[in-house]
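Note that one protein chain of the assembly has been removed; the remaining protein chains are unaltered in position.
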Amino acid sequence: MDIPYTSKPRPDTGLYNAKVGIWLFLASEVMLFGALFSSYILLRIGADVWPQGLLNIPIGTFNTAVLITSSVTVVMAWASLKMNNFPKFKLYMGITILCALAFLGIKSIEYKDKFTHYQVWLKDGTTLTGHIAGNPYFWNHNTLDKKKLDHIEFTSDGKHDAKAGDKGQSHPGGHAPAVKIERKDITRLSAYVPAHSTYFAIYFTLTALHALHVIGGSLVLAFFWGPGSKMWKTDPERFTNRIEIGGLFWHFVDLVWIFLFPVLYLL
Amino acid sequence: MTNYITKYLGMPPVTAAHAQGLDNLLWYIHVLMAVLFVGWLAYFLYVIVRFSKARNPKADYQGLKGHASNYVEGLVVVVEFVLLVFFAIPLWASAVDKFPDAKDSLVLDVVGSQFSWRARYPGADKIFGKQDARLVSAENLSGVDAKDPNAKDDFEVVNDIVVPLNKDVIVNVSSMDVIHCFAIKPMRVTQDAIPGLKLATHFKPTVAGTYLINCAQLCGNSHFAMRGTLTVMNQADYDKWAASKATGAGAGAGSYE
Amino acid sequence: MADSHDISKHVKTYIGIFIALLIGTVITVGLYYVHFNSIAVTIAVALVIATLKSFLVAGYFMHLMSEKKTIYWIMGVTIFFFLALVGLFVWSLYDIPKPRGL
Partner (left out) sequence: MQATSHATHHDPTHADSHHEELGFWRKYIFSTDHKVIGFQYLLTALVFLLIGFLLIGLMRWQLAYPGRAIPIGGALMEKMLGSDMVGKEAVTGKVGVIMPDLYNSFGAMHGTIMVFLAIVPLAFGAFGNFVTPLQIGAPDMAFPRLNMASYWAYFYGGVVMLVSFFVPGGAAKSGWTSYSPLASVADAQYAVNGQTLWIIGMVLLITSSLLGAVNFITTIIQLRAKGMTWMRMPFFVWAQFVTGFLLLLAFPPLEAAGIMQLMDNVLDTSFFLPTGMVVSGKVADISGGGSPLLWQHFFWFLGHPEVYVLILPAMGIVAEIISNNTRRPLWGYKTLVYSVLCIGFLSFIVWAHHMYLTGMGTKISTFFQTTTMMISIPSVFILTCFFISLWGGSIRFNTPMLFALAFLPMFGIGGLTGLPLGFNATDIYLHDTYYVIGHFHYVVAPGTIFGLLAGIYYWFPKATGRFMNEFLGKIHFVFSLIFMNAVFLPMFVQGMAGMSRRMYDGGATYSLQNTPEAIGALNALVIKHNISITHAAIGLGLAQIPFIINFFWSMFAGKRVTSDNPWEATTLEWSTPTPPPHGNFLKEPAAYRGPYEYSAPGAATDFTPQFQAEKP
């Protein structure tokens, strides 16, 4: 006996196997991201201060648009197959994959900016944000001790409220000249990495996990676009189903981002 | 009530004011459990003998008729409901909400750390000195601000806590490092000590003597030996002891500088 | 299963939703720059818009508007437990008693 309902729907449920499977999988994904969202809420409620405006909103907005575009193209790709238009499928699916790559590219630029952007906490209780001369990655106060540095050259983002932090990279050199900060005045130093604060911890966790989903999804879609598309000739119905499944996953990834963007960038 | 409950359940003697209520509930539940267990077990043994293949070669499609099982199930539901609403919830509320008046009580800060209990007494003025995390150092683990006049008569003890007899004690339990659990079994007192939180519990010792404070939450390799003592003495002795601590060498505000 | 005529109707819906999603994004960001006086209102508005957007994606792109009962059951149960998770977490956070003393 062969396994039934691999591409034809089962009469009483009206579904083929993979569709039940993917929705169950998405259900578990809802709980996964849901758990992270609820940690976000709890950490934020529990926090004394919650940093705001440390991310680059225009870039984030653009990335949102990119992802939304990819979501509509993937459903168009599926619709094209339904309408028996294979070349159009290739086109739409191609755009989807390009969007995914664009999203990842932009995300990695954002990450890189964060890794070289620093905050120093000084003995007198004040803090500064800005760049260290030479733009090193991932330093913290322990790095200074390890490198036996007794001071750093620090270019502050300038006199600012918390908001201006995101301008760091777009104004290299900043408004203020580089100053020398003695090691002994520094109580803590951290790049904008997960260890910086619970805000960045949850930011990186959520976005990196999301990015992993984007990578995974785009690999699968790329397979369907490339070698996997041979199946269109042999078993078009099953192939269309596969695109639907891939699309469902992809929409979910988009849906997660729809929440991530305002929650992390704006609020 | 001379205590048949502790005797039959094998618990340590009752030594705190609230403990009897808790024991009573524990007793009622165990009575319920025993009734259910014995009843079902008797039925069970009867059935497996009576309906063995040898005795009953032909099985009965219908099986049990009547509503006996519904009555049993209904009974369990009712008893559980009664225990819940009339005993458990009020007991918990009195443990968590109905705190004794702090003015008439001894208020202690107890902080667990690997692997000891440090108790801070507010001293004669009954007010704790200010604390500040930035002042924490190996010498001043509590981060007490020595400049605060209220801190002058505060004192600390490590592991050996002393409280007066028949007086309410409020303990704010906390931890410096990992999670511990402040437990004095004969007092029926257990409270997790969680870093970042200060959780209050209270009890009123009714029997003078020495008790063991145990750490009931795994906290590292010497968890098993994280033992303190609680000494309950009458008010006069306690006052003497407290006075000696507040002014004695190695205690009091002086030690924070 | 929908035939290709139906599908071409769907395609129009997809485009419409695409535009709606973009507009939603612009509004959210716009509101951020406008600033409401209260942070609570800002958060509420942003989340409401995000929720609407997610309904569009789930409802139309993922065809949830016209899915089978089984899928509704699965997702219904999931959403319920998700709400239990978040709700009970937050509730338990607020219901921690304060330390006692003078």
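Structural remarks
As written, the chain order gives the labels A, B and C, with residue 1 at the start of each chain.
Quick note on the criterion: contacts are C-beta pairs under 8 Å (C-beta built on N, C-alpha and C of every residue); 3 or more make two chains touch, one makes a residue touch a chain.
As the structure is a prediction and not an experimental result, all values here were calculated from the model.
Under the touch definition stated at the start, the shown chains contacted by the missing one in the entire complex are A, B, C. Looking at B:Val107, B:Val144, B:Cys219 or B:Met233, the residue that reaches the missing chain in the full complex is B:Cys219. What chain A contributes to its contact with the hidden chain is residues 1-5, 10, 13, 15-18, 20-21, 24-25, 27-29, 31-36, 39, 42-43, 46-48, 142, 190, 193-198, 201-202, 205, 209.
Residues touching the missing chain, restricted to chain B, are 9-13, 15, 21-22, 25-26, 29-30, 32-33, 36-37, 40-41, 43-44, 47-48, 51-53, 56-64, 69, 72-73, 76-77, 80-81, 83-84, 87-89, 91-93, 95-97, 113-114, 133, 136, 138, 141, 176-179, 181, 183, 185-186, 188-192, 194-197, 199, 207, 209-212, 214-225, 227, 229 (touch as defined at the top).
Where chain C meets the omitted chain, the residues involved are 70, 77-78, 81, 84-85, 88-89, 91-93, 95-97.
Please note the rule applied: only the chains that are shown with their structure count from here on.
Centre-to-centre separation between chain A and chain B, using Cα means, comes to 46 Å. Centroid to centroid, with C-alpha atoms defining each point, chain A and chain C lie 18 Å apart. Put simply, the C-alpha centre of chain B and that of chain C have 44 angstrom between them. Among the residues of chain B, none is in touch with two or more other chains.
Chain contacts: chain A has no residue touching two or more partner chains. Considering their complex, residues 96-97, 99, 102-103, 107, 122, 126-128, 170, 172, 197-200, 202 of chain B touch chain C. Against chain A, in their complex, chain C makes its touches with residues 2, 4, 7-8, 10-11, 14-15, 17-18, 21-22, 25-26, 28-29, 32, 39, 42-43, 46-47, 49-50, 53-54, 57-58, 61-62, 68-71, 74-75, 77-79, 81-82, 85-86, 89-90, 93. Within the complex formed with chain C, the residues of chain A that make contact are 13-15, 19-20, 23-24, 26-27, 30-31, 34-35, 37-38, 41-42, 45-46, 57, 61, 64-65, 68-69, 71-72, 75-76, 79, 82-84, 247-248, 251-252, 254-255, 258-259, 261-263, 266-267.
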